[in-house]
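The complex appears here minus one protein chain, its other protein chains still in place.
Showing subunit A:
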Amino acid sequence: MAFTLYALIQTAVLFTNAIAVLHEERFLSKIGWGAEQGIGGFGDDPGIKAQLLNLIRSVRTVMRVPLIIVNSVCILLLLLFG
């Protein structure tokens, strides 16, 4: 109940890390969530599964470098200040 903004930032970083470590070949394709299954029909409406796969793929592509930076900063701060 006693949430602080810092807890929110921690949660966001952990969530993004969790999405970033999902491997394309070894995991997502095995459970049918690979990139090629998301493009699917070029009809009028993508559907929820296609949108979700699109979101996962774009998060993994876009947030890769910022996550490296943010994680390094977090590790440094935790080492210095406990």
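We take it that contacts are C-beta pairs under 8 Å (C-beta built on N, C-alpha and C of every residue); 3 or more make two chains touch, one makes a residue touch a chain; residues count from 1.
As a convention for this text, contacts and distances are computed from a predicted model.
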item: Options "t-SNARE coiled-coil homology domain-containing protein", "Protein YIF1", "Glutamyl-tRNA(Gln) amidotransferase subunit B, mitochondrial" or "Proteasome subunit beta": UniProt name of the undisplayed chain; value: "Protein YIF1"
item: Selected from A:5, A:18, A:65 or A:78 as touching the chain missing from the view; value: A:5
item: Interface with the undisplayed chain - residues on subunit A; value: 1-5, 7-8, 45-46, 48, 51-52, 55
